[in-house]
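All protein chains but one are shown at their positions in the complex.
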């Protein structure tokens, strides 16, 4: 089968088909052949031998943002399989307005910008206290604060909209 | 629901029904009520609180011989649920003739009894070499060797009949 | 010997104390909040009782409930661990008056040394060097400004009841002081129920060196050497080690001696730690005392060979210390990494949730004090520390290499952790050369901010792509779509059959 894969920012096309002998796979990455000996140890834990190089790869199965653990690395990827539902889900867009949502329940300690401010990418927008820690919520892009939906002292739940940056 | 349970050789009847609040169960063992707070951590790993006593219990799921791990103990049990297939499977009978089968592949090193010999329970019948170890296969009962199906040097596979004791 | 010990804590430290009690043959009682019904300390204890809802003030901080349970179940001692009630002198006193042994110092000593301001007064009396600044709580921003002017900027505002970097603010210019005073005070109020803050001169690029003490109830007090905890993020310790690369036997003896004098002067007993700042001329300044077991106690256990929690319990039982100062020998080097459920690539945002996969390291010289298991749901309600990974080896160099080896083996799936951060720090030439101070990590992160995701190094690019494709491919076998591929249909059918037995080979 053929899959379109986006990994570490790079897109590539992968053809993957089982070879005749157990565990052997014929894989082509952007047309380049790769001989892989694959063995699934437990669901989501894979041993790969490629030209004798050994890799233990663990799937971090989050339907929205799947990732691989290889050694100490954690590598997110995205599948654009025309048959796969996942591809219909869109990647986080950074052009146009972006909605800043609370990724965890917490309490807004203070706001660091006000509506209309111009913000740079990774600039802190507000401080959220959660799990006994004060956490600065940063802007995912350069832009302008089009809206602020919370104020200091507010308690927020997961998914609550905090701000909109355009 | 009501289950007939055989555990550690003792048979008992258990009624088990969920109480109203999550994790709470109404359990009666041979009519005696037990208030249990149960939480399944992963499939087959259970936390039980009974009158404040804490138990971590792990299911050793072998359909033929299920067992429980509690602390350092391993406790086999058998369910006689009229609805459960398992109950139709019979327990190993020690009355009448018993067939001694190879529980693992190996090589017969030597025979310690011959056809017609009278043997006591746990008396060694033959020596099987497997996993680099010589293992004495013992009689499960007092009786007489009605048949010996192997001789020294034979290689045996799992399930091969070694001897029949009556 | 104690009949039964109640552990008034949760997470890895509750488990660590449970293990010590079991090794000493003492039955254990765990307490838990609604968020922790399935927590490891509940599973491993002999008995476990519910305290209340998830928020700490309604559960782990309910000293009244905890004492009630202890009395009801016949526990004659309580171990508070660290955090929660561990430095609460009122709770210690409640234990004393209800005849239940508090495994820690007497409340009287806690009142003297537990409050940072009182401790600074005690330090003066014991003739121990401390940072310039006030020894009393500040009534107002104005008073703060006066003291700051006296010692000179930059200065540090601190919560008198504080710890763990909460209620702490560095101030470099007078105009910043009022705002810093307000936020430090309010944060302290929320964290410790007391807004009292004091002020001290900020030592430039200090190292954080602390001395571990053990004092029995017969007037004997020994020092178990130092720990270096200079690798901190926003005043939170991240990596600790023992011994310190810069402390020589003479300095160790002088710091240890000063620490012992202060503890004895306050009638201190059980385990305690005196924290110092060490400047670049190796002058040391008393910072504060932690009147409890520290998170990082394992590195001291590994280099001294003693078990601090065993000794805490034996001291609380009235036993004399089983050794003297001259018996304390340091051997080898130990490093601890605090594994947190947080996302370093995203402003260290906490990352609670279900641990979907857990592969833990092991083997020679690796100790893990963990509070998690595969399937455990990390609650949002408490400190996000998951585990302490500790490496011990004959030398610091090998201990670092060993820790890196263990980090490579460690996989935590389902939530984000700071595992990758440690790999970066332990590979940094500055850290490897022990050129560290309390500002080291914040500078390191500013100089080299973490990428939003690990970038694939050359060697693992192809395997990563192949693995992603294989996971996807074998997954789609389930819904059979792959089998409609015509060409390789047969091969796929074979795979599908193998899949049925849970393996793709």
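Read from first to last, the chains carry the letters A, B and C; within each, the first residue is number 1.
Rule of thumb we're sticking to: contacts are C-beta pairs under 8 Å (C-beta built on N, C-alpha and C of every residue); 3 or more make two chains touch, one makes a residue touch a chain.
No experiment lies behind these values; they were computed from the predicted model shown.
Every visible chain touched by the undisplayed chain in the complete complex is listed here: A, B, C.
Screening C:58, C:217 or C:307 for touch with the missing chain picks out C:307. Screening C:63, C:298 or C:352 against the full complex identifies C:298 as the residue touching the chain left out. For chain C, the residues touching the absent chain in the complete assembly are 15-16, 19-20, 22-25, 37, 44, 298, 301, 305-307, 309-310, 329, 331-332, 359-360, 362-370, 373, 393-394, 398, 401-402, 405, 408-409, 505.
The chain not shown here touches chain A at positions 23, 37, 39, 41-42, 45, 47, 49, 52-54, 56.
Although one chain is not displayed, chain B still touches it through residues 1, 3, 5, 7-8, 12, 14, 16-20, 22-25, 27, 29, 34, 36-40, 43-46, 48, 50, 53, 55, 57-62, 66-77, 79, 81, 83-84, 103-106, 124, 130-138.
Rule of thumb we're sticking to: only the chains that are shown with their structure count from here on.
Taking each chain's centre as the mean of its C-alpha atoms, chain A lies 47 Å from chain B. Put simply, the C-alpha centre of chain A and that of chain C have 29 angstrom between them. As a whole-number value, the distance joining the C-alpha centres of chain B and chain C reads 45 Å.
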